[in-house]
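Here the complex is missing one protein chain, while the rest keep their positions.
Let's turn to chain A:
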Amino acid sequence: MSAICLLCSKPLKHQLTWNRFIFNEQQPVICPTCHSKFECVKPEQQKSPHVHALFHYNEAMKDFLHQYKFLKDIVLKDVFRQEIANALKNVDAIIVPIPMHPDKMKTRTFAHIDELLKAAGIPYTHLLEKISSESQSSKSKSGREQSAQLFRLKLDANIENRSYILIDDIVTTGTTLEQAKAILIEAGAPSVKALTLIQG
């Protein structure tokens, strides 16, 4: 029973590279061909100094997101675990996932951002909660920009004098992250940055 690529089902050939040996890196769950279809965002391509995005939104990423979020293939949480771990493991900050509305959580059956972090072995804290269950993508771009408050601070949230990093799957206009950031700043967070898997 050998492992197969989670995206194309071809058998995976496991190789023990020095990185995997010395730094204890995880075995990949997708094959090199599938991996090569994702495009990293280079430093000069980052759209905002406050938001660090890992990948571009290309055809392969569109398919990935469709299968992970829409088809609810939760096992795909592992696909980018190494990249997410590399981006966050030595960072001294409190990691805050963008929350999901409980209704949405029921239909999706899992919290897709939390699962990405769990797969990467990154501890996180929920400080925000989603107010409206309305989906982001169902609104037009201009509608999204002037939309009402999406989040509020959780009642038991305790803001410390430390750096915070918000985590989301995709950044498009940046409105979601801006709103979340404003709430944390207002509550006394000294610095708030963001990491997203994808730059739309």
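Note that a contact is a pair of C-beta atoms (placed from the backbone, for glycine too) under 8 Å apart; a residue touches a chain by one contact, two chains touch by 3 or more; residues count from 1.
Throughout what follows, contacts and distances are computed from a predicted model.
A.B. asks: What name does the UniProt record list for the absent chain among "Spermidine/putrescine transport system ATP-binding protein", "DEAD/DEAH box helicase", "Sarcosine oxidase subunit gamma" or "3-isopropylmalate dehydratase large subunit"?
C.D. replies: In UniProt, the chain that is not shown appears as "DEAD/DEAH box helicase".
A.B. asks: Can you say which of A:K10, A:K47, A:K72 or A:K89 touches the chain missing from this structure?
C.D. replies: Final answer for the missing-chain contact: A:K72.
A.B. asks: Can you list where chain A touches the absent chain?
C.D. replies: 1, 3-4, 67, 71-75, 105-111
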